[in-house]
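Missing here is one protein chain; the remaining ones are kept as they sit in the complex.
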């Protein structure tokens, strides 16, 4: 096991897959000469050349659209959206094309693209540049939506996404790139659509994913100091959504807190809560709590922004309310 | 009271508001010479002239974007999206601009647009043209999302939307245009963000909106024949979401079915169910049921499409499961 | 009639004639089936525009990919898709090009390198650029031929795709079928320039504008354009045409006069070609009539095939969503 940052893990996954499969290429804004605005593809341009690491114009519609087309024609493009906020400029390609080509043409046409998008708030970038709108994409059947929370999963899931025959939106949280974690030395894949218990516990189930996994683990550590053992279940994939480990855990703890970074209304937590109630109704001992972002566009001012974002303390307070 | 179709009600609202306020203008594809592809603006072009009824190029980004700009500068534009599926081509303008300008500029800039969009499935239009993705827009604070289910509400809510100082996405279901209902003779407004009991009942609460209101009312009639009295609560507005009447009803019936046309996962029902559990936990006598669309892009074939769409029978079956 | 097509032998000329008539009759028949309620959704007929698809695709090579918008029946036929598979798709049958899941707007036939039938205006232009990118990347010889309407040239996708194709010298033939209207909006009411080819200047892209009622003239222009694409990257070919019917079924056609429509109908591409074959190429009327008869039979056969084909099985609803079939959950009927 090596200790890698999230950035290194993503970078390794891309590198290995490009070495493995000449059909894989990267396209996006500043992925080449610049090396990626988050330095994820640093060195790629020199190593793989401009035919495989394509700097594109600022034109998200054709970035994802051409990636779809290249995938239709047999390549395995990885399109990068500098931030997920710009995915709204490619929304039609993502939800009307990536997600639907296969079914609309009865299986004849497929678009196995990977769309990497950097999301999340907390960096004082203002309302348009700080969103965590993951749920919006997860609503669409035909798309897979993956959002890892550890370097280990980031690497294994990205490699699986690139090899998947289905289109995958792969969401990376901007403030996770420096996060460190153990990553196996050899090659490995993580299955898409499988939730994972990232920390065992008996008293309460915290359901979360992406950046909030790290925040939840912090909260769990703090809670452990007061004798509350939280089990942390990481969804990892929002579509398909694997409720198995969530329900299995919940049936033991009978209490749940769902923690996500995005807005609360019509969020990830809404669905997860509804599903727990539906599928484990008799096991519910206390109302399930949702921890999420305040229902406001995120402001620039640091204190205001931080006040709007969910934090470990919010999770701790929610856990205290349910146990 | 007059009996009007949904189409006539919408049309009247637009006409009256244009007569009342010279700042109101209509822009969109085929709204002028054609008279609206759903004939909603028939006669408007001749009456109000090309300065106020603007046929636009096929360019959803600038349709909503220019409407935003005109609203910033003091007009009250009503932008029409021929179908809500094309809203994905204007997604950035809707969620990053209409919804955020006010807060991002500290209240200095506002974009009081109305974006009318025609949604819904069931007409064999295939996967890209049959969506009910209302929840996706309702996720964004700063936007108001309204989706009426009766001619009465359509008229009163559209007039309120046009007078609102906030941006409103106004969703009309394509298969509702012929639906008839009573509409008061004089001028009236319906408040945005207020749910409404459309049919009283004591045994179960059906929470719904838009087209599914009509389907729910049919289901309620059928249930009444077997002695089950369903109360039907119409959300009418998805953001702000008024849970008051839902909870008030639920506290009496202790049972709920939520019926929506869109996909089930991360749908409207997820949030409504989660909220009921959170706010009326002790009143829950049976797991809340959700009736929604199958998790597939809608196919063209009529039988397959119909099989994927939620129907009155699905609601009836769900009610039977909870009572 | 355009010269330079004289190399076409009689058999090839008859094939073109046959194809155009087939497209016409299929469309006429589809209109009837629509009125009978056997075809649902939207139906956009290609009647009047046959010379464009037939002319251009008469010079494509099998390795050339083709993609178009929702007005796609004629293009499918010209790509080699059988009338049976087209008609079955219109009727939503399991034997249709897209297993009955796509319908009129979403025909496709990948074996014949026909990549659809796309219903979001302009959205398939980026797809075309991407397919061409793939071919170029792999060093393959094929080019991508992308058809779209005049109305589609005002949407952002057009700009992004044309710019990218020129920037990267992608092998795409952009074919604008300028039928003078996007739904009810005349070109001059939607586009700042009424010559669509002028838009290519903004990308420094070679371009041409030709009349689209003479199939041989279209063919010749396409030949030249394709030659340019094979060597040097993209080319924008504007073809002036006219749709004789409404935008789709149920168009009130308030935006044009019947005089105007009749004027264009007098300029029927099939009539023009027929006269040319008889007068210039000395083909006998009987030979042409034989083709017409063959077409009638083909259409009848296609309709019979489609009508007698099975509906897709109910479980098809959960197929083709992902590479693995989706398993519907038994309790809720939901996946």
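Chains: A, B and C, in written order; residue numbering restarts at 1 for each.
Keep in mind that, in the parts below, a contact is a pair of C-beta atoms (placed from the backbone, for glycine too) under 8 Å apart; a residue touches a chain by one contact, two chains touch by 3 or more.
Bear in mind that the values here come from a model prediction, so they are computed numbers and not experimental data.
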Displayed chains contacting the withheld chain: A, B, C
Omitted-chain contact residue, chosen from A:89, A:114 or A:192: A:89
Touch with the omitted chain, as defined above, among A:20, A:47 or A:123: A:123
Hidden-chain contact residue, picked from the options C:105, C:155, C:222 or C:303: C:155
Absent-chain interface as seen on subunit C, which is shown: 154-160, 162-163, 166-167, 189-193, 198-205
For subunit B, residues in touch with the removed chain: 25, 51, 54, 56-57, 59, 61-62, 64-75, 77, 92-93, 96-97, 101-110, 141-142, 144, 164-166
Subunit A residues touching the omitted chain (full complex): 29-30, 33-35, 37, 55-61, 85-86, 89, 123-129, 264, 290, 292, 294-297, 299-304, 307-308, 314
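Keep in mind that, in the parts below, only the chains that are shown with their structure count from here on.
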Far-end chain from subunit B, centres as C-alpha averages: C
Whole-Å gap separating subunit B and subunit C, where each centre is the average of the chain's CA atoms: 36
Centre-of-Cα separation between subunit C and subunit A, whole angstrom: 40
Interchain centroid distance [CA atoms averaged], subunit A/subunit B, Å: 30
Where subunit C touches two or more other chains at once, by residue number: 98, 100-102, 106, 120, 156, 321, 326, 335
Where subunit B touches two or more other chains at once, by residue number: 85-86, 89, 126-128, 290, 295-297, 299
